[in-house]
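Heads up, one of the protein chains got dropped from this complex, but the rest are sitting where they should.
In this document, chain identifiers A and B correspond to the written order of the chains, with residue numbering beginning at 1 in each.
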Amino acid sequence: MERWLFLTTDGLSKGAVYAAFALAIVLIWRATRIVNFAQGAMAVAAVYVAYSVTAATGSYWLGFAAAVLSGLVLGAVVERVVMRFVEHAPPLNAVIVALGLVLLVQAVLGSIYGNEYRPVGTPVSRTGLSVGGVSLLSAYDLLVFGAVGLVVAGLALLFTRTPVGLRMRASAFAPEVSRLLGVNVAGMLTLGWALASAVGALAGLLVIPTELGLHPNAMDLVFVSSFTAAVVGGLDSPVGAVVGGLAVGLVLSYVAGYLSADVTPLAALVLLLAVLLVRPGGLFATTATRRV
Amino acid sequence: MRSARSGLAIALCTTLLAAVTAGCSGDGGGGGSKAPVPGVTDSEIVIGTHMPMTGPASAGYSKIAPASKAYFDYVNANGGVYGRKITYKIMDDAYNPANTQNVVRQLVLQDKVFAVLNGLGTPTHTGVLDFLKTNKVPDLFVASGSLSWNQPDKYPDTFGFQPDYTVEGKILANYVKANMAGQKVCFLGQNDDFGRDSLAGVEKILGAGGLAAKDTYVVTNANVGPQIGKFAAAQCQVVILATVPGFTALSIGTAARLNFKPQFVVSNVGGDYSTVAGLLGAGKPLLEGTIGANYLPSVANAADPWTTLFTKVDKDYNGNAPMDGNVVYGMSVAYLFVQALLAAGKDLTREGLIAAVEKGGFTGPGLAPFRFSKADHSGYGGLRMVKTTGGVQDYFGPTYQTDDGDGAVTEYSGAAGTPPANGIPSA
Partner (left out) sequence: MRVLPGNTLLRHLLIAAAGGAALWALTYQLELYRDYQLATAAAYLCATAGLTVLTGLNGQLSLGHGALMAVGAYTVALSQDKWGILSLSLALGVLAALAAGLVIGLAAARLRGPYLAGVTLAVAVAVPAVTTTWSSVFNSDQGLPVALDPPPGTLALEQWQAWLAVGCALGVLVLLANLTRSRFGRDFRAVRDDETAARLAGIDVARTQVLAFVVSAAGAGLGGGLLAVLTQSVSPGAYALSLSLYLLMAVVVGGLGSLAGAVWGALLLVFLPDLTHQLTVGLALSPGAAQRVEGNLPLAVFGLTLVIVMIAAPGGLQGLLRKLVPFRTITPLPKSEERPVSDAQRT
């Protein structure tokens, strides 16, 4: 029981970050039908900004704000400068451009900061609060849950309760009609990328201190887990991203705890297959899936 | 038709390729009056290495080859070896065995290197053993503690450098057994030859059931919470880590997070203080009291004449890179290679170099003796314990030596050599 409780909290705190990152992937997929493989590299770039700002000012929160802001800017820039040109090309081209961006961003970061892992501090303690001798959630875990919860709630409000959110959804689902109705579709796409990139930056800020440290490749594995989460949940569903993220976090933790860390990648594959063979569009699929 | 077009395009590509590649035919090395030795002329010796210079595995390790190169530059500036300057070609393989295959062939077939020195990594280097053997390229001082480099019958030209993981596991466990008797000992290892060989060494000393708990981690999952949680639940008092630096920091940090404070005993591969402290950042006080083992000069000990020498070379030829275990490692390898070249004599041949290394008898910065002989191609055969106190990792107690079999762990009484006045070995 104690073991189960420990592995559950461990899995949930990891899963919350996967959820946030999966949400970023889903946002872009919904807006542009592109799986943004560069999401991880872009998030790392934002966290490097945080690192530099924090190092210069000594304030974690200034760095935090700078990272989210640079995430916004980076997302907009990538959409305007690069992705705009492949949005109407075959979808695979966007995937390849994103992969090219990954290499480019990682190489630039590596050239500036070197290929060493850099420690990133946390604003609150990561030491778990002991309950009956078992170490459970830390203050940092609570911060992660709070931040991810706020983002999910904020996005839900944005998309369902505000005119801008409505316009963004309209642009994504019916670009031609929206354009005729006077919606600035191109602007909405840029905004979508910017928002997603900022959410990705936030996820990077939250997860990197809990792993090996800041490195150009620091988000590679997080991206793989989060992409798995987004697919499990259904790429069109923000709720699915959150549920998928938590599920992936829990499965990885249980498998490493009860079986062996060696088989965690196999566990992710089994989870994906189990979900997709029953529901080919993910757990929260809304659109009609292929019938065979 | 489509396919006819593709067929023609293929033919076109073929011609194009022919044009591109035919222009690249180069000439070999060679020189001197006798049969030319690849990579050797009267004024130059070309050697090469494969190292992770980019990618996640490059952290720390990317400093090794430039440090070796810096020492060679220092030797070159002082006249070289028998008048020959050493050119060290560093090829980046990003720790991907497929890249290693390619860059090592480039070194041997195209750049015609005399020898491959200090290629890094077990999975990467294992893949090129057969190729190097076929081409009779000396494969010296591989940068990994795998037992694979010591197979003189199968791979007569391959030699190790550092103490193998089993020797190290035995020495660490020997210390634990002698000084922490009766305590619950646990073991966390990487899920490859490093963790496996190290565990074998530990269990040779503690007995098959001597560990209260043991577990592995995979480098593709940067969360050791479940493993460390298991050790905490098992109330381990001593945790032996056969981990790379990133996972040493992660394990120690995770334990602190769980209010779990065992005595950590860390393998040399993942135990360099400045590397791990750099990874832990503000958490570096957690390293207080951790125990490990080393066999090369301590960076912390500025009075050590080797550290003084290497610091000077680093300053003059390596862009004053921050001194750590990786820099010392790279320069120690280069020092040993220069010693081997000198021992091989003026008429340098590949056979001569192999014979010189097998003859052994090198004394340099290392605390323990090399095991090199005709029948044994293992590198250093021992280590000395280190402890971190007040943010300084330094040696204590005697140097131990042992073998990778069932031999006992014994104290080694010999002392480390002192560097020659000009910092360059002589014949």
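Basically, a residue touches a chain if its C-beta (ideal position, glycine included) is under 8 Å from a C-beta of that chain, and two chains touch if they have at least 3 such contacts.
Everything numeric here is computed off the predicted structure, so don't read it as measured data.
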| item | value |
| --- | --- |
| Selected from B:120, B:199, B:218 or B:296 as touching the chain missing from the view | B:218 |
| Residue among A:7, A:86, A:120 or A:168 that touches the chain left out of view | A:86 |
| Contacting the left-out chain in the complete assembly, out of A:5, A:124, A:142 or A:273 | A:273 |
| Contacts of chain A with the absent chain, listed as residue ranges | 29, 33, 35, 82, 85-86, 89-93, 95-97, 99-108, 110-112, 114-115, 224, 227-228, 230-232, 235, 262-266, 268-269, 272-273, 276-277, 280-282, 289-290, 292 |
| Missing-chain contacts mapped onto chain B | 1-11, 13-15, 17-18, 20-22, 24-26, 53-54, 58, 62-63, 66, 70, 90, 92, 94-98, 101-102, 105-106, 109-110, 122-124, 126-131, 134, 146, 148, 191-193, 218, 220, 317-321 |
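What we mean here is this: only the chains that are shown with their structure count from here on.
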| item | value |
| --- | --- |
| Chain A and chain B: spacing of chain centres that average the CA atoms, whole Å | 37 |
| Chain B residues within the chain A interface of the complex | 53-56, 58-60, 62, 191, 215-218, 220-227, 229-230, 232-233, 246-247, 249-250, 253, 256-260, 278-283 |
| Of chain A, residues touching chain B in the complex | 2-3, 6-7, 10, 14, 107, 110, 115-121, 126-128, 130, 135, 138, 210-213, 215, 217, 220-221, 252-253, 256-257, 260-262, 264-265 |
